[in-house]
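Single-structure report; data block below.
Left out: one protein chain. Kept in place: all the others.
For reference, chains read A, B and C in written order, and residue numbers begin at 1 within each chain.
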Amino acid sequence: MNAENPFIPYLATLLSTADLTPDTKFLTVELDDPDVRDRFDYKPGQFAILSAFGLGEAPFCLVSVSYRGRQLEFAVRRIGTVTNALHELEPGAKVGVRGPFGNYFSLEQYKGSNIIIIGGGIGMAPLRPVINFILDHRADYGDLLIINGARTPQDLVFAPEFATWAQAPGSRLELTVDRGDADWTGREALVPDVVKELKPSAENAIAITCGPPIMIRFTLIRLKELGFTDSQIVTTLEMKMKCGLGKCARCNVGDKYICQDGPVFTLEQISKFMEQF
Amino acid sequence: MIEGYQPKIIGFLCNWCGYAGADLAGTSRITYPANIRVIRVPCSGRVDPLLVLKSFQRGADGVLIAGCHPGECHYVEGNYYTRRRFALFHPFLEYLGIEKERFRVEWVSASEGKKFSKLVSSFTEELAKLGPRREA
Amino acid sequence: MTQIISRKDLLSWLERLIGERIVIAPARSNGMVLFQRASRAEDIVLDFDNTALSPKESFLPLSEALFTVDKENGNIKLMPTTVDEETVFFGIRPCDARGMALIDAPLLAAPADALYQQHRARTTLIGLACSQAGPECFCTSMGIAPDDPSNVDIMLTKVDDSYIVQAITEKGKALLPSDLIAESEVMPPPAPSLQAVLTEGIVEVMPGVFEAPYWSRLADRCLHCNICAYVCPTCYCFDIRDYIDEGSIERVRSWESCQSPGFTRLAGGYDPRSTKGARLRQRFYHKLSYFPEHFGLIGCVGCGRCVRYCPVNIDIREVISDIQKLGAQSEC
Partner (left out) sequence: MQEGLDLMPQIRDKARELLTSGAVDCVIGYERASDGLTARPLFAYEPNDVDKLIFDQTCAHNLARFLVNKRDSTVAIVAKPCDSRAINLLLAEKQIQRERVYVIGVVCPGIVEATWGQIGDKLQARCQLCREHTPLVYDFLVGEPPAEEPPAEPYHDVAEMEAKSAAEKHSFWAEQFARCIRCYACRQACPGCYCTECFAEQLDPLWVGIRIAPMENEVWHIIRAFHLAGRCIACNECERVCPVNIPLSLLNRKLEKDVLELFGFRSGLSAEAVPPLATFKKEERLGMSE
């Protein structure tokens, strides 16, 4: 983060864009200043604030992992003014980057555990670096189960990586959609129902989930039925953010600022202030 | 009159009449001053006072709305609403300090290329006489 | 011995300061007393209860560019806004001076808000003790005295037709006009006494009343305008968006309020704090629970502006005492 003036973004160049789904693009961004580029370390779960100059800035989770390379990757779903502008940019365009912000998944702590990743729609974005981190440190973790749901097959965000994820040793990828199409031979079920069906064991396991509020709500119920305790369930919260620094006083849930104290919380932490959402 | 001053006019022209009229002026090689910047709208009834106000704020010296003659609206009654809306907004603009000469609502049919040309000429002349707007 | 300055000399001092730097001082404007940039000492109002708007506007302006985007030959450069001019802020009341100190807590916490920090560093605060209290004042309940010299650089206390002068900080000392100040035996008058609100224990009570139906009932009459937040000397919420004018791009920060309808609405329309009751509750929780949890002090200074200007009389003093009652009920 730019400690001298945290509101001034680092300048960066959009290297490439690719369509992930009809409404989501994969953006690869490189910070212009080589020193900044070297310093810009981050961990799975952290986010950055991207600027489209003239239209504003918005927070996005970093979907890359820091140690693999210096290019920053984002999955941006077109939903408002800033995301629209980002979608319109061509490679070579200048953007701004502030960050990294927020806390991260305690992957060190999960070592030795079986990991269950449960993501819905664009909620897979913060989970991608977790999956890649685990695959890169395969020996450190137990079984990896990935349950990824979306509205339609076209909305499954990281489809090009599914083969890698599914074929990695000790990992299993379960896809599901609300509505299939002619080519879809997989599941047509809601994510919480898939959790119920697959019955992952809570023993020595950590469940990490992210997705739309309604999916999270029912997924949590299913996980608890399977015996997961609140400290075994980890999620990321979403709230409107502006500054990323706990200063603009907008993204609080109870006395926690999602941009600083979050976005990653265990259910144990959240249960104290979930009502205050 | 200020030497060399060229007033800027924003013209909201309805697709069916005002714009067609301007088009006819063009194809008939009837000249009119290049001071007008044309924005084609589906109907004069689409013109929101916000568009007029924003035009003035962003440096227009005059704003013209040209629609079909009353009774000839492509959408039957759109311009009746235009008439009411701007009959009220025009004096309001004047009340806020925008001279009444700077705003016009005119009915120009698709066959009135000559009328459109005359209109733009007289509007431009009038605005030139009035001089530039004060800085907002 | 105390140091004093006569009213006349105070005005000549201010006149001198106006020649040297920016002077912000209370002045009459459209039926209000407001802090404004003074161009003549004679426009400065010395006798007033308090200004209609708080002093925060000088440090956290209504709107301010954080930086400008400079686009030349296809290159982009970001030009941060800087505060270069020295300012004297005259006439700040003890409650408002505490207000600034409270805003410092979040905004100067590392990494500091650079622009706000510059505004603060470039400004010398001259405080004016209150010789009388308005009916809406309750600073003492927030641990502030009407003649409290904390949080200012120089403190002035009116005695008859003169002012006792106290330099509180080195910055203040450096500004004092030694030629205009005399030694005197006068004693400061007693500070006015104020209505009290029981704030003791409120921070502890708050978490237990979050679900109380009280909030949605209170929100019945709330208009959800931003007056309370905008007149408040401690509210610091802001919005950041880009502003384009004639091709120039600025990243602008403007005041915003947790009461405004879009405050927590996410792109796509989902709003986790969509009800009126939840929004109003957020205001009081921020002041009476979250802020003290984070920074140790209640986020209110008892200036009473929200009491005076709320169009529907949502009175924070009443809210505090209602919460105390609710808390007592839930205990038994």
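Just a few scattered comments:
Assume a residue touches a chain if its C-beta (ideal position, glycine included) is under 8 Å from a C-beta of that chain, and two chains touch if they have at least 3 such contacts.
Treat the numbers as computed from the prediction; the structure is a model and nothing was measured.
Shown chains touched by the missing chain in the whole complex: A, B, C.
From the options C:Arg7, C:Arg37 or C:Arg217, the residue with contact to the unseen chain in the full assembly is C:Arg217. Listed for chain C, the residues touching the missing chain in the whole complex are 29-32, 52-53, 62-63, 134-136, 217, 220-221, 223-227, 229-231, 239, 241-244, 252, 254-255, 257, 260-262, 276, 307-313, 315, 317-318.
Interface residues of chain B facing the missing partner chain: 49-50, 53-54, 57, 69-71, 77, 80-81, 83-85, 87-89, 91-92, 94-99, 105-107, 134, 136.
Hidden from this view is one chain, which touches chain A at 80-81, 84.
Methods note: only the chains that are shown with their structure count from here on.
Taken pairwise by the contact criterion, the protein chains fit none of the simple patterns, being neither a path, a ring, a star nor fully connected.
Computed centre separation for the pair chain A/chain C is 39 angstrom, with centres defined by C-alpha atoms. Chain A meets chain C in the complex at residues 1-9, 11, 51, 53-58, 79-83, 94, 96, 213, 238-240, 242-243, 245-255, 275-277.
Against chain A, the residues of chain C that register as touching in their complex are 66-67, 69, 76, 78, 80, 106-107, 109-115, 210-211, 236-242, 244, 249, 251, 253, 256, 258, 263-268, 270, 272-273, 282, 285-286, 289-290, 293-294.
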